[in-house]
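Inspection log for the structure reproduced underneath, given as structure tokens.
The other protein chains are all here in position, but one chain of the complex has been omitted.
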Amino acid sequence: MAAGFKTAEPLEYHRSFLKENCRPDGRELAEFRTTTLNIGSISTADGSALVKVGNTTVICGIKAELTNPTVEAPSKGYIVPNVDLPPLCSSRFRPGPPGEQAQAASQFIADVIESSDVIQTEDLCIERGKLCWVLYCDIMCLDYDGNLLDACIIALLAALKNTQLPEVTIKPEACTPEVNLEKRNGLLIHKHPVGTSFCVFDNSILIVDPTAEEEGLSSAHFTVVTDEGDRLCSVHKPGGTALSGEKLQECISRATARQREIQKLIDKVIQSVKAAE
Amino acid sequence: MEECGDTNITLREFGCEQSLLSRPDGSSSFMQGDTSVLAGVYGPAEVKVSKEIYDRATLEVVIQPKVGLSSVRERLQEQSVRETCEAALLASLHPRSSLTLVLQLLHDDGSLLSCYLNAACMALMDAGLPMSCLFCGVTCAVNAEGQIITDPSAAQEKESRALMTFAVESTEHRVIMSSTRGSFSVHELQQCIAVSQKASEKIFQFYRDSVRRRYSKIL
């Protein structure tokens, strides 16, 4: 009976739960799904992380390559993030070039990297005007069950923290770089941005960490990205129903709390990886 | 002229023309200082079966850059403009049909996203599509001294440490869209929202004036 009701009237089904201040999967309105993190599992990448937020699974692999800096910014390297939603992760995605959602997510991640200063591109410069690193951050969704952006940011941050770049020396006489793959150094992570996504139901009910189903039924999406200094790196609301000032404040305080939790989680996982080595 | 204190909000000179194109069902051009955008709306028209939504119209937004092909940056802007329009439009009045909004960038001199939003709203109005409210876009830049500049030019955007664009609706002046760049404090966010809400009154007044001017010629 309940299953039939859910299929025929999905919105009513969700409303009947929200009225009681809970959700169909048993969570409270402001409760996240269990977040798990696995760091450095891909040995072919220079840094990698796998994040699970409930069912949503995202993997990020970072590969560093050498290139020439641009003339306009001779002392800056590049960070090239891309989000891919392959047909593997959900039946809603088709094979072929990235769709609108994947493209918008890629740009959003690129904006977060730039706004938050998680890495300063100056750190990626090896020799001014001649040689610099380009970090290809390829983020791939393996299981799409909502809240893609949060999972992508966690995966990216954890993978960046895991990244070890080989040492490069430039021989002055030959002018060619020499790479020592055995000796590697970590990246300097300046900030720890973490995202928190919300969905609005019926113009007033706010839920955190929506599933794919909840995302489809809600009337607005909203993502706040904060760093450890409680500064906002992005307040992204692409439209939908309006949000009042008090609700916004509520979202921001939830986001700062979430930032603490995730930073603690990343540190814990990195510690345990180090201990295992 | 662009400098602004907390009470006195200044915008660059605005300009708007509606129904300037003959082929689309609604069109507008919108100027904010030197930033200029052309918008055209087609629809309600027949929709592709694959994109059909059974209980409302399908809205598509296309942003064309000045030269070359659109990139991922335009995709994110398209998404923001589309979802803002969807919030204002009464799309359920035209189920199983398509609405297409094309935005052509003519010149970018800062506050681009807000100009897209304003042009979109005027074009939707011109097409006579039913909407629950109007909306307008306001861009605020926070410069190094912490001052808030509304409707910044490209040079002011470059100097700013944070840039925020909001879409404000006309009934209760609430924020329906937000897009930001750079990092900022909660207090700055709230200040910018308040400034944008104030600025939106000016813009809605401009909307009213320009529509009145247009119809005064006809009627």
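Here are a few things to note about the model shown:
Labels A and B are assigned to the chains in the order they are written; within every chain, residues are numbered from 1.
The rule we apply is simple: a contact is a pair of C-beta atoms (placed from the backbone, for glycine too) under 8 Å apart; a residue touches a chain by one contact, two chains touch by 3 or more.
The definition used in the following text is that contacts and distances are computed from a predicted model.
Per UniProt, the protein behind the absent chain is "Exosome complex component MTR3"; the candidates were "Transmembrane emp24 domain-containing 7-like", "CBF/Mak21 family-domain-containing protein", "NADH-ubiquinone oxidoreductase chain 6" or "Exosome complex component MTR3". In the complete complex, the hidden chain is touched by one of A:18, A:58, A:110 or A:225, namely A:110.
The set of chain A residues touching the chain not shown comprises 41-45, 48, 55, 57, 59, 61-68, 70, 78, 80-82, 84, 86-91, 95, 97-98, 103, 106-107, 110, 134, 136, 138, 140, 142-145, 166, 168, 176-181, 212. Residues of chain B that touch the chain left out of view are 69-72.
Assume only the chains that are shown with their structure count from here on.
Centroids of chain A and chain B (each the mean of its C-alpha atoms) stand 28 Å apart. Chain B meets chain A in the complex at residues 72-73, 75-76, 78-87, 164, 167, 169, 172, 174-186, 189-190, 193.
The touching residues of chain A, counted against chain B in their complex, run 100, 103-104, 106-108, 110-111, 114-117, 220, 227, 230-245, 248-249, 252.
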